[in-house]
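One chain of protein is taken out of this complex; the other chains stay put.
When the chains are written out, they are named A, B and C in that same order, and each has its own residue count from 1.
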Amino acid sequence: MTLPAYGERSPMTLSSPLNLAVVGLGRMGKLYAQTVATRVSGASLYAVADPNPAAVAAIRDQHHVPVTATDARDLFTRPDIHAILIATPTSTHADLVIAAAQAGKAIFSEKPLALTIPETRAAIAAVERTGVPLQVGFNRRYDAAYLKAKAFIDEGRIGRPVTVKSVGRDPFCPRAEFADPAKSGGLIIDMGIHDFDVSRWLMGSEVERISAEGTLAVCDTLAAVGDIDNALVNLRFANGGLGNVEVSRHAFYGYDIRTEILGSAGGINIGGYQHLPVLLLTRDGAQHDVLPYLMERFGPAYQAQIQAFVDGVREDKPVSPGGADALAALEIGVAATLSAREGRPVTLAELR
Amino acid sequence: MTLPAYGERSPMTLSSPLNLAVVGLGRMGKLYAQTVATRVSGASLYAVADPNPAAVAAIRDQHHVPVTATDARDLFTRPDIHAILIATPTSTHADLVIAAAQAGKAIFSEKPLALTIPETRAAIAAVERTGVPLQVGFNRRYDAAYLKAKAFIDEGRIGRPVTVKSVGRDPFCPRAEFADPAKSGGLIIDMGIHDFDVSRWLMGSEVERISAEGTLAVCDTLAAVGDIDNALVNLRFANGGLGNVEVSRHAFYGYDIRTEILGSAGGINIGGYQHLPVLLLTRDGAQHDVLPYLMERFGPAYQAQIQAFVDGVREDKPVSPGGADALAALEIGVAATLSAREGRPVTLAELR
Amino acid sequence: MTLPAYGERSPMTLSSPLNLAVVGLGRMGKLYAQTVATRVSGASLYAVADPNPAAVAAIRDQHHVPVTATDARDLFTRPDIHAILIATPTSTHADLVIAAAQAGKAIFSEKPLALTIPETRAAIAAVERTGVPLQVGFNRRYDAAYLKAKAFIDEGRIGRPVTVKSVGRDPFCPRAEFADPAKSGGLIIDMGIHDFDVSRWLMGSEVERISAEGTLAVCDTLAAVGDIDNALVNLRFANGGLGNVEVSRHAFYGYDIRTEILGSAGGINIGGYQHLPVLLLTRDGAQHDVLPYLMERFGPAYQAQIQAFVDGVREDKPVSPGGADALAALEIGVAATLSAREGRPVTLAELR
Partner (left out) sequence: MTLPAYGERSPMTLSSPLNLAVVGLGRMGKLYAQTVATRVSGASLYAVADPNPAAVAAIRDQHHVPVTATDARDLFTRPDIHAILIATPTSTHADLVIAAAQAGKAIFSEKPLALTIPETRAAIAAVERTGVPLQVGFNRRYDAAYLKAKAFIDEGRIGRPVTVKSVGRDPFCPRAEFADPAKSGGLIIDMGIHDFDVSRWLMGSEVERISAEGTLAVCDTLAAVGDIDNALVNLRFANGGLGNVEVSRHAFYGYDIRTEILGSAGGINIGGYQHLPVLLLTRDGAQHDVLPYLMERFGPAYQAQIQAFVDGVREDKPVSPGGADALAALEIGVAATLSAREGRPVTLAELR
């Protein structure tokens, strides 16, 4: 099969909006569809696809979507669709990326590209062969706080980064079916992949060695699927820098995402607990609420990453983070999972 | 003129969206139009009006608005328009409210209804005669933090409210043309009206006596229009409670809105400085940013108040805050302005 | 009576410690005695006096105090005593200051010098006549946070001060016998005098007009002594600046002292709620403790003011704040009390 060169597709100019197809209308897909339809400029929610016709119809009616399908691949052949946003279950990401790349579409894929290194490499290879833009949904890179921290580092405000530490705690034990490592990659990959990505990004260096400890302490239902609910992952970077990532399934007090960087001349702490600016003062002391869920913290970042993708594609500029970032974060996750299981340090060189 | 009873208008059911007209497409009007078009459920941005045809065309094209006008009154006679959202200059609010009420439309008006007590009373009278719903844009009542504080009070968490204090500081001196008391009502009314409204609401009592001090300290251009840039307003409530409102034009560090309530058994503090959750730590100490502008703080409250208006109208339930609230807050503002000018306490009884 | 010139007394040099007498061994007196004995350099706790012999004996034994008396005046004639620290009930301050001044002693007096303006003036006159050093216990001027704020202002970090606001809330309703205005001066003087002092100091200008509102809301036992438990005091300064002081007897959540200054180019906020750096995170949100009592907040300031007094006297340098500061703060308190009672603004000019 001869692939069309990207430039041969329906001409795209800055004056016309990007016709975007959202593939997969589960919780994240619905959110992306709404984001594209109402909060992104320069793109229209032109098509949606999901095996569930009712889900398709609901989004179609709500957002006046002109094109729909129950099989995503039916959309890929349409020349009037410029870009595919993949929000399907993780196990299907790689195949859809490959198919969309072969169809010459610009691609935004939710993280991760795949749960295994070979599948991830295959998807990246397809994208490289066809030259289509690929952006991966590491939304924290578009969070205003993380961007500000990155800018501080790039400006030299803390000198050279020396140690990066990241904490990711979800508010509730997941249902075992979602946490099943066969589907999620397991705790360390499923949750830690964001932390591994921002750690590389903020440190400006690649991880070389990983030592992890994990435990199953609270979420008993995970025993059935063979997973853990807490892990601590030490990282050694090529530049001599150090890192630690903590992931936990059960911070019942809220959604707790923090990252700190210690540099040679100062430090940066990203994250905080309080959600609403209300302090209650009583004989029991002071009380305030805590950030409850993902979207209260990263809703704007989800929007910003799609806007950046749309802008990049329309202006024919590189989009980021891309396939290499997806691979690098996954490799750390795979190595950390192995380290926790075997009780020994794992180098990324071993995996290659 | 025989006014149509509200129920005689185009039938409204929960299954059809509210056809809403935004009147006035300045900064706030554009924001309201976008909010209605993309972030409110149960309503459509059905019509817009503004004397400036280019402003009308821009919003029409962006949001596919079916009906447009350069004279708002041309919209009022259309039976397919259910509700009018008034975002015009303050001096026109009262006349538009009266005309919309006479046309049997549900009305959302930006605050204040008018700059004078008689005009406000006239607008309220028209609304009461026709029985249309009227909601006034005291958006803080729909801010999640203020709502939580109100809930704490209603639950008795701080006992009886005793003292309420509110601070409103804008980040920059306004241009004299906007601050001109003839157009804005002057510092105390223009800025303080929100604080007066939430003070009444949180205290659960009416203000009886006002003592204010004002000064022109920083925004020199205000001298030309005879206004001040800082004021402190003491309030005495009917229930014996006390209040203080500070308004300032020139908190160059950011947009600083705080309210605290001391009760007989505890206290509540609403507001905070930090915007993004990033702390920079250097030899100079710790630094973080400050909330910059109105919309970073109250954007969701603007959306929530319109949603509440739409829901109330569609479900035929009372909307709030209404005309009486607008009048009460304005009266405090008028009395405080008089007190600052004359250097004496002013009772609301004097104004009646 | 011919008073000895200050220089004629027992010679004082930097090489010998200041022999200090603490007069009054109630709660504050005991604290001062311990501070002098263990935490101040350059002075010794040389004498104590109190009508209660048991209190005297306890302190004498604990700190090996060489000289004791049950009548303070017995100490004033001793040439080996260099300085008198007055910590007796307020009603006796002025007479003791006058007697100590006539005896040529350096004087540190707890605030206020007296509850009336004439008594305060008489004490100041005696001090001026004899030329002895007099420092008044406005400890907040020696608190590290207030000093830092003052330094920021003096360095021009916030431009010119425009508005100063101060809050003082005690954790518990006092016993009526302590709050009796005949002994305490009443709420506004008793508690507000610190806030009036720091407001003048930070604003760098004198108060001209005062408008106060007060209420009795919670501490019912104060009705018997005719006092209120909450007040809000508006201030107008000679330089056009504005001020507001809130005092409350019943912040049951803790000891809440805050002062903020808005300047022409920025602001400063002094004070905070949290005592221990521990945050508890549970399904009920985040909780922390609150500063409980005076000494947890101002203990070091009590020590620092005595150290400054000792250093100043030993080095023959001016000590501060002095009699004029005591008078100025009292005048504001007297005017505010009058204003709250009569419901009208009171100028300091009226009181003179």
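The rule is short, and it goes like this: a contact is a pair of C-beta atoms (placed from the backbone, for glycine too) under 8 Å apart; a residue touches a chain by one contact, two chains touch by 3 or more.
Keep in mind it's a predicted model, so treat the numbers as computed, not measured.
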item	value
Given A:Thr68, A:Asn244, A:Gln287 or A:Ser320, the one touching the chain that is not displayed	A:Asn244
Contacting the left-out chain in the complete assembly, out of C:Arg121, C:Arg157 or C:Lys183	C:Arg157
Contacting the left-out chain in the complete assembly, out of A:Lys30, A:Arg60, A:His93 or A:Lys165	A:Lys165
Where the unshown chain meets chain A, residue by residue	159-160, 162-163, 165, 169, 209, 211-218, 230-232, 234-236, 240-244, 246, 248, 250-253, 256, 262, 264-267, 343-345
Absent chain, residues of chain B that touch it	251-254, 256, 273-274, 279, 281-290
On chain C, residues whose C-beta touches the chain left out of the figure	38-39, 144-145, 148-149, 152, 157-158, 265-272, 274, 276-283, 289
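Convention: only the chains that are shown with their structure count from here on.
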item	value
Copy pair chain B, chain C: interface residue numbering same or different (half cut)	same
Rounded Å distance, chain A centre to chain C centre (Cα mean)	58
Centre distance in Å when chain B and chain C are each reduced to the mean of their C-alpha atoms	43
Where chain C touches two or more other chains at once, by residue number	251-253, 256
